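== subunit A ==
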Amino acid sequence: MFRRTALAALATVAALTMAGCGDDSPAASSSPSSSSSSSSSTPAVSGTIAVFAAASLTGTFTQLGKDFEAANPGTKVTFNFAGSSALAKQINEGAPADVFASAAPKNMDDVKDKGTPTNFVSNTLEIAVPKGNPGKITGLKDFADKSKKIALCAVQVPCGAAADKVFKATGITPQPDSLEQDVKAALTKVGLGEVDAALVYKTDVLSAKDKVEGIEFPEASKAVNEYPIATLTKAPNAAGAQAFVDYVLSDKGKAVLSTAGFSAP
Partner candidate 1 sequence: MTLYADLQVTRGSFALSVDLTVEPGEVVALLGPNGAGKTTALRAIAGLLALDGGRIALDTSVWDEPPRIFRTPDRRPIGVVFQDYLLFNHLSCLENVAFGLRARGVEKQTARAEAARWLETVGLSEYARTRPRALSGGQAQRVALARALATDPELLLLDEPLAALDASTTLHVRAELGQHLRRFEGRTLLVTHDPLDAMVLADRLVIIENGQVVQEGKPTEVAHRPRTNYVAQLVGLNLYRGTAAGTTVTLADNATITLAEPATGPVHVAFPPTAVSLYTTAPSGSPRNTWPAVVTGIEQHAHTVRVRLNASPTGPADLLADITPAAVADLHLTPGQTLQTTLKATEVHTYPV
Partner candidate 2 sequence: MLLLPALIGLAFLLVPLIGLLAKAPWSTLPAKLHSADVWQALRLSLVCATSATALCLVLGVPLAWLLARGGLPGRSLIRAFVTVPLVLPPVVGGVALLLVLGRRGLVGQYLDSWFGISLPFTTAGVIVAEAFVAMPFLVISVEGALRAADPRYEEAAATLGAGRWTTFRRVTLPSIAPGIVAGTVLCWARALGEFGATITFAGNFPGRTTTMPLAVYLALETDPDVAVVLSLVLLLVSVVVLASLRERWISGLQ
């Protein structure tokens, strides 16, 4: 009953509900098969765990994978990092995945056979400018300035949807020169100085901190992006999947994620 609600509910509702759950007892959200194995004995986890994770998680999840392998000898975590929508599609087409970590609740909703998703982090937008801020960007209103070179994510991808939400909420009409296919592409253009500013996630700014600077803006709170994670029903390694999800939700996992700029959900 509870699970069905979560699946059917709007993403935001789901996020709020799950946030509470995930915090105190992560095991409660697991599917029946994986909960039995994880409750029976903790160190029984072994084998390869295939994690499909949003591209924006590349740095943190690689780190978490190593930590997890160290904590659970005999396990091997393999990653497939790509855009969340592409990953959702691959999973639905039968790709052998154990865990899916999406950068947007919508893509998680698209996946059919899965355990109950838990929102494990959130990410807020930040203005990324090249080192030294040559375009003299001060805030979100500069995005409406035609003389500035501006890159946004295309609305079809999560960072673009979030940016769109912010602009709609603030009534600013942006004048972008390019609508990038993903956040890394937008960041590349900032890093090379091709644009004066782009709207990207805080974590992205942090990951490229030697090339770009971040400018926080108050309107960012209008579009907080939640990241859900879930085990998959058809997971080849169900026990491993659950253990990895638990690890991501643990304090150790949270520490790694917050260092990278992610906020608590």
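Points worth noting:
Assume a residue touches a chain if its C-beta (ideal position, glycine included) is under 8 Å from a C-beta of that chain, and two chains touch if they have at least 3 such contacts; residues count from 1.
If you want to know what made the cut, all candidates are chains of the complex that A comes from, given by their letters.
Please read all numbers here as calculations on a predicted model, not as lab measurements.
Only one of 1 or 2 makes contact with subunit A in this complex, and that is candidate 2.
Touching candidate 2 in their complex are the following residues of subunit A: 83, 85-86, 89, 149, 151, 154, 156-157, 176-181, 185, 188-189, 192-194.
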